[in-house]
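What follows is a structure written as structure tokens; I'll ask about it next.
Removed: one protein chain of the complex. Kept in place: all other protein chains.
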Amino acid sequence: MSYVLLAPEILLTVLALAVILIGLLVSDKSKNILGYISAAGLAASLLLTIGNRGGDTFFYNALVIDPLSQIFKIIFIAVSLLAVIASIHYFKDNRNQDEYYGLILLATVGMMVVASANDLLSLFVGFELASMSTYVLAGFEKKNPSSLEAALKYFIIGSLSSALMLFGMSLVYGVSGSTNIPEILAYFKTAQVSGIDILAMVFLVAGFGFKMALVPFHMWAPDTYEGSPTVVSSLLAAGSKKMGFVAAFRVLVLALVAVRADIQVVFAILAVITMTYGNVVAISQKSIKRMLAYSSIAQAGYISLAFVVMTQMSIAGGVLLALGHAFMKGGAFLAVAVVGYMVLSDNKNAKNTDDISNFAGLGKRAPITALSLFVFFLALAGIPPSAGFIGKFVLFYSVTSEAVSTASTWLLVIVVIAILNSALSIYYYARVIRYMYVLPPAGERIHEPLPYVVAILLAVIGTIGIGLYPEPVIKMAMDAASVLGVI
Amino acid sequence: MTAYISLMIAIALIGALIAFLTKTREQARAVALVASGISLLISLIMLSRFDSSLTIMQFAESYNWIPSLGINLSFGVDGIGMPLVLLSCIVIPLTVIFAWGETKEANKFYGLILLELVGVLGVFTSRDFFVFYIFWEIVLIPMYFLISIWGGPRKDYAAIKFFIYTHVASLVMLLAIFTLYFNAWNITGKPNFDMFLLLEKYQLLDGWLITNVISIKDAIFIGLLFGFIVKMPAVPFHTWLPDAHVEAPTAGSVILAALLLKMGGYGLFRVILPLLPFSDSPGRMITLMAIIGVLSILYGTFLALAQRDLKKMVAYSSISHMGYVTLGAAALVPLSVSGAMFQQFSHGLITCVLFMSCGVIQHSAGTRIIGDLGGIAKHMPKLTFLMLAGFLASLGLPGMSGFIAELLVLLNSYANLPTFVILALFGIVFTAGYHLWAMQRAVFGTFNEKLGHIHDGANYEIASMAVLILLIIFFGLYPNPVLNMMTATATPLVRDAAGLLGVIV
Amino acid sequence: MADLYMYLIISAVIFTIGSYGIITQRSGIKILMCIELMLNSANLNLVAFSSFNDNASGQVFALFSIAIAAAEAAIGFAILVALFRVRDTINLDNINILRW
Partner (left out) sequence: MFSEPDSIFPAFIVLLPVIAFVLTLFLGKKFPHGGAYFPIAAIAGSFIISLGVFLEIYPDKIVQQSLPWFANMNIGILIDPLAVVMLMMVTFVSLLIHIYAVGYMSHDPAKPRYFAETALFTAAMLGVVLSDNILQFFISWELVGLCSFLLIGFWYHKPSAAAAAKKAFLVTRVGDVLFLAGIVLLYVNLNVLINKGLFTPEHGNFILQFKTMFEAAKLIDPTQLTFITLLFFGGAVGKSGQFPLHGWLPDAMEGPTTVSALIHAATMVTAGVYLVARTFPMFAATPATLSPGVPDSLLIVAYIGGFTALFAATMGLVMNDIKRVLAYSTVSQLGYMMLALGTAGAVVGAQAVGISLFHLISHAFFKALLFLCAGSVIHAVGTNDIREMGGLFSKMKITGTTMMIGALALAGIGIPFINIGTAGFFSKDRIIEGTFEYGEKTGDMIPYAFAIIAALLTSIYIFRLWFMAFTGKPRSERHPHESPNVMTRPLMILAFLALIFGFTHLGFYGYLEKNFELMGVEVAGHEGEAAATSPIVVLLPVLVGVLGFLIAYAIYYKRILNMSKIVSSNNPLYKLLLNRYYEPTIGADMIGVKLTHGVVAQSGEFVDRKIIDGLIIDNIIGKTTFCLGEIARKLQTGVVQNYASVTLLGVGLLLIVLKLVGGI
């Protein structure tokens, strides 16, 4: 067992501690360096992850490195990288940068652990590590009431759902007599279903659904995304959200084979409600961050279609959309951050900087940001050629084909609903696009800070790149799906 | 294998990008003109090398793209695609010339026009369903901007309505494509998005989608049909069109009517006709299409009769003219189908003139309301001449391309769809009616002094319209260059279909 | 066997109390305590099952979760304190600038 495979995690952990340590030593002035350091570290570990070949298990089968973990790690690291690069400007000259970067890195590690968790215990630990770091990050602007409120709501609902999750895990453990996923799988392959399993499953769904922000476990998401510092929102929406999905893949799809039918029913309901709710509510939002929050709820709805059919194609589609969403949503939030910066530079004490009115004429004021935001919106709406389109394409295809091959009207209805939703979503994206390009600008052209530009452009490259040449990622997603041993 | 098609698309795309980056409007329009001019040149070369006797795809090219889903960037044209490629390459440069005076955000304006060219060329040439769909979607975005940036008072409503309405249609179409793809994958055992393979395997599909309500085949067929007739647009899915046209800038309307609507008709010939004989109830499907076609013809005509806004009237007239395309396609007679194809081509040319006339009038007189105009012929002789020519072409005057198209459709459709053809004939009188009514009220009669001082169209506007009129007359007198290749492709296409259905050919 | 069910029932009761508290209470502190209750009901489960399945992993799990719960509580209080500084209240009914 070669620990090289764990190098990314190890690197980031060490780096996190190092960053905090350095923070203690150096003066507030020179803390800006930390951002570059952690960015470099994340980049390095991203390369390591991509470079990793082969798979293995560690720590008495508690962690596993396999294609599924790989692709999700890439997602998590990439998102954190974007967030960190943007933060270099966002948190410039903030005296708590050390903690900030440390927390981001730790959160990343936590997500990575979840991605490769092979045991309910490691999963829970990783989950909590990531959650707690993000609780703090959400409330990082200590003087800003809405940031704190966001953190509080996030924290309360979060810990509530981790309680639910833990309870579910305890039941699983009780039934199967083990916390190790392969063993649980082995048990459920033979066992016949009992009410307890269903109960456990629902509790787990509630726990993971909180992270995925599925209706009705989503209530925290809009408030938190709106309230927290925008870069953190991008981390939450693009990154930690996916943690819920990978956990669900590992536990629900892989382990709880016995109750698959029920899982499909549950997710069919949740998916439909979630995507519809997200889109419908997003229409009437004034705050763009809030709108993006709802749109990412809707996206979660699409992704969870993967659980409804559970074919390799659909899981792959889910993974692809998750990957695409990481770039699109992350990038979009960062672009909103730029707008916030722009508004503040107009007027020091401006309230809700992400109001749609501030986007008027963005195409003139901040061309790069506007163009990128335009790309992200189209991608989110599923217009080709973009990562969003590829993801939806594979996902919807998988559902349709399943509907046809099993002559299931319900699946067809679901996919039609999904399609109508994705058409509806165009409405609110187009509204913002109109503000950016049709309405006259409210001020001068601004100089877009370099870190933002870099981060956003990286996101754009990710979004469009996947759209133009999806072959490699599709392969990865297929491999990842094959891990789950679905048909 | 000379890569004409990819070259053409690439040039248009590059031109668009350059145009976006240009600083002044002079540069922008120059770039647009050059790029579209080159693509026109290429399309002419293609036309000269095109072998009308062949029915297979010509200038075919193919590159791997997404092997794991069996998706290739493969292009090619046959008698269905080539004329439309030509049309696109004719219309876009002329639109650029017509819009030579555009000042507002010129670089974006011309860039978007070139993007439209990219989109339609892609649609008319892709042989891969995935690629086809991508281009099909790409077309929407520039048009959305053309409407919402340069549009009229209700542009936001119109633009978003256009975008969402047609997007829903294409998504429904996408579902049907999924099913075809899945089916082909099942049968051949490997993924492949090749358009013709998917269409060919359709006949091997069976089963119920909703038990005893609708079979998979019919569902697919209707899904695709829906996708196409919304684009055409056919009654009752047409309401996005008048709004879009009324609000869009002239160039936008021209491209919308001349090229975007043609995508729907193209779909009918390329996709629907091959599937038709194998659907579970071809008879009903034919009737459905025929009803839609005739309904569009008559409904469009009568609504055009009711309009006060000149441009809106023209918009409805497009609906009624596109009805002939559906009707001719449904009739499944080689000449009716090629007539329908020719109708696409000729309507593409004619509608340009009509919308350009509206544009010039709007620009010069400041209004398009027929009642507020009147007697402008006195001050706009050149425009009046061209506009009259355009209107006459549009009402199907012999010697103009529209006549030949509609004549072929009517003559040859009667064999299979007598009732519908008779109904369509009624439309003709009223078609003449609203055209002349509009001309008489808006252009002739005593000059309405309230309009104040109005001037004739600018030279570039008049020039582009004149070229179109010449083309209309040329193809009206000598349609063979495009008609022959259409017939060549239509004949086998229909013979298979009709042979299976046992209808008269 | 029987006592396993007793444990389960007790934990279920605790869980219910906790969730009831979360729904009804206004004070942030009380809500935190209710969450702790729920977590611990789960721990109780784990321990009970562990002795029932007689393997240790349940207890290990319980230990971990207790530690985590402690950390969680700490963070929770930290947030509440910070909030109290800016809002002078921890009555959650009033903390709703972010909504709709």
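Letters A, B and C mark the chains as written, and numbering starts fresh at 1 in each.
The rule we apply is simple: contacts are C-beta pairs under 8 Å (C-beta built on N, C-alpha and C of every residue); 3 or more make two chains touch, one makes a residue touch a chain.
Everything numeric in this text was worked out from a predicted model, so none of it was measured.
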Relative to the complete complex, which of the depicted chains are touched by the chain excluded from display? A, B, C
Among C:Ala48, C:Ala69 or C:Leu92, which residue is in contact with the omitted chain in the full complex? C:Leu92
Check each of A:Val253, A:Leu424 or A:Ile474 against the chain that is not shown and name the one that touches it. A:Leu424
Just name the one of B:Arg127, B:Lys161, B:Lys231 or B:His245 that touches the chain not displayed here. B:Lys161
Which of B:Gly37, B:Pro191 or B:Gly375 sits in contact with the chain that's absent? B:Gly375
Which chain A residues would touch the chain omitted from the figure, given the whole complex? 152-153, 156-157, 160-161, 164, 193, 195, 198-199, 202-203, 205-206, 209-210, 215-217, 219-220, 222-223, 259, 261-262, 265-266, 269, 277, 280-285, 424
Touch list for chain C against the chain that is not drawn: 19, 22-26, 31, 92-93, 95-100
Chain not shown, touching residues in chain B: 161, 165, 236, 239, 242, 299, 302-303, 305-307, 335, 338, 375, 377-378, 392, 397-399, 403-404, 407-408, 410-411, 414-415, 418, 421-422, 425-426, 428-430, 432-433, 436-437, 439-440, 443-447, 478-480, 483, 487, 504
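Here is the rule we use: only the chains that are shown with their structure count from here on.
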Connecting every touching chain pair, does the picture come out as line, ring, star, complete or other? line
Length of the line joining the C-alpha centres of chain A and chain C, rounded to whole Å: 26
Distance from chain C to chain B - Cα centre to Cα centre, in angstrom: 64
Residue ranges of chain A in contact with chain C within the complex: 120-121, 124-125, 128, 132, 135-136, 139, 142-146, 148-153, 155-156, 159-160, 162-164, 166-167, 169-171, 173-174, 177-180, 222-223, 226-227
In their shared complex, at which residues does chain C touch chain A? 15, 18-19, 22, 28, 31, 35, 38-39, 41-43, 45-46, 48-50, 52-53, 55, 57-58, 60-61, 64-65, 68, 71-72, 75-76, 78-80, 82-83, 85-87, 92, 95-99
Can you tell me which positions in chain B touch chain A when the two form their complex? 65-69, 133-134, 137-138, 140-141, 144-145, 148-149, 155-156, 159-160, 163-164, 167-168, 171-172, 174-175, 178-179, 181-183, 185-186, 207-211, 216
